[in-house]
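A single protein chain has been omitted from the complex, and every remaining protein chain is retained in its original position.
After this line comes chain A, so read on.
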Amino acid sequence: MPEETKTERVVGIDLGTTNSLVAYMEGSEPVVIPGVDGSNLVPSIIALDVLDPSDPGAKPTVTIGNSARRALIETPDRAIYSVKRLMGRGVEDVQDELKLFPFHLAPDIQPGEVIRVQLGDKTFTPSEISAYILRQLKRNAERYFGAPVNKAVITVPAYFNDAQRQATRDAGRMSGLDVLRLVNEPTAAALAYGLDRAKEGIIAVYDLGGGTFDISILKLNDGIFEVIATNGDTHLGGDDIDNLLLAVAIDEIHNEYKIDLRQQPDAIQALRKAVIEAKIALSSQDSAKLDIELPAKDGVTQRYQREIPRAVYEQLIAPVIQRTAGPTKQALADAGITADNIAQIEEVVLVGGSTRIPAVRALVDQLFGLSARGKKPHTELNPDEVVALGAAVQANILAGASAATEDLLLLDVTPLSLGIEALGGVVAKIIQRNSTIPASATEHFTTGVEGQTNVAIHVVQGERELASDCRSLARFDLKGIPPMPAGLPRIEVKFLIDANGILQVSAREQRSGKEAQIEVKPTYGLTDEQVETMILESFDHAEADFEARQIIEAKLEADTILAALEKAKTGPAWSLISDSEKVQIETARANLAATKATGDLAAIRTATTTLDHTTRNLAEKQMDAAVSSAMRGKTMEAAGESLANENIQAPHPFAKPEFEDDDDKDK
């Protein structure tokens, strides 16, 4: 082995629905690598920048993370969030999502084709969008280390199926990362918790994130983390709570003010921001207020004001939260744990931002009988960061780099049974769910007609009896079978689920000893060739000269912030800040402008960071202005029609409006 491979850093990445993070092992401790703005979380939002119409040669650039947040409100047709919910799915799967998310799919997607999202006049597959997020994390890590980072461990929900896993791995490849392993999120969290304690016994990890829910039951034994059962729902999370609150608010506004916000994506995004803030507040307060200026109607502006008491909120979200109970009970049953011996579960670890909700904690307490046993769930590690920290631990295990992890080993399972479609459309299960991976199964096939040279195999994932009720995974076409009488060929097909939870298939005709050719048609997935073409362009070139690329990027970043500042000076927020602040900003601006020309990487970065910090207050003010302006419907033309024509029924109204004077509002 060449020496550099030994010291090469492998990072751990949590590619989340709401936020993404990159972490690595610093000595014996995993740490999150902050972005250029100092924040550990990179919001999983990407936006296609508006091109300068005067520059015909301009190439579209993509903004990622916090800086793309503004685009959600200002240019909703060019921005996307929660793309994880679209990974590895077909058009027919995402219809429900589309009702409540401002996603626009490309109009020309054929059934069975990988979906593409329309951003401006371009379309992107969910893997490509995720690749942009991954590339940002890669860059954050490179900036932090001052060295290239090419290898990563990426986490996925434990309940992700084969297509969703493949889409994630494809995204890694597109971003220029060699994905050494896909690790299940709850398992990663267990690793992060288990690192500093020599625990033995059975634990449960309850992971409710922005868009996915996982429950895993693990047995810890002398550094071995053995998953015994896992279950979940890849479309259940904080997003569903947001959408519910949003639907109620939209409905109420429609009923009481006769204003239909569904036609106004920018207003929807602003309202979404407000309900999310209310949701977060309700995790620590007994009530929260929604107070939003509505778009003007007949020349009159009104405010939508609602008090949401915690009790009403909890009643509203109870059905969403309750959906985690079924998978939890199933996982416990699969692990051989009944209500009577729930005490076998010694610890429960809470992961994911949505586990901050008190009602979620109450449900967990009840499901595992925690307080009855004088126990509390583990929440010591930041639920937003714990998965990335665990990914860093796994990255360190794979790198074989340190004594801290040399005795640790993850033994994970496949969350869904693998089956093949047999006669009559029934599923013959060949690998049961909760089998430790890698797992394999060998099946024999033959022909039904004399001289038949092809055999088709339909592989599905799921627990249902009928193939049509399971997730179609791929169709394998075994070709080149030597012509023989019917029933004589004996084709041995080996199915192997690898350590990433991804299926590999190989086949051999045993009578002739001939290696059969297999043509795979993934039901929802990209071919290798397609992935190749989607490898993010900038990578091909810039990788060659890392230093040069870093300087170019630093200059671009400086340009971006300088341009944003110039624009801000003409906006309403500029008048809201003090004169002394303006002087500070001007000093930082001049400094950056001067430093930029030097080509000194460190100096440019320092100056950029300084200007960024100095203008933070201004940016906040600007954001507020953008929100309220959006609510008045004064920003860019509403371009989408998400939520349009959707008859959203509010399951429960909020409390009646309060029209008391608000003296703390209206800056």
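Observations, loosely collected:
Please note the rule applied: contacts are C-beta pairs under 8 Å (C-beta built on N, C-alpha and C of every residue); 3 or more make two chains touch, one makes a residue touch a chain; residues count from 1.
Keep in mind that, in the parts below, contacts and distances are computed from a predicted model.
The subunit not displayed here is recorded in UniProt as "Fe-S protein assembly co-chaperone HscB", chosen from "Outer membrane protein beta-barrel domain-containing protein", "Putative ABC transport system permease protein", "Fe-S protein assembly co-chaperone HscB" or "Cation/multidrug efflux pump". Checked against the full complex, the one of A:A267, A:I397 or A:L416 touching the unshown chain is A:I397. Considering A:E200, A:D222 or A:D469, the position touching the chain not shown turns out to be A:D222 (whole complex). Only one residue from A:L496, A:L576, A:A603 or A:A625 touches the chain missing from this view: A:L496. The chain omitted from view is touched by exactly one of A:L410, A:L526 or A:I604, namely A:L410.
Against the chain not shown here, chain A presents residues 1, 5-6, 180-181, 221-222, 224, 226, 394, 397-400, 409-411, 419-420, 422-423, 426-430, 435-441, 443-446, 496, 498-499.
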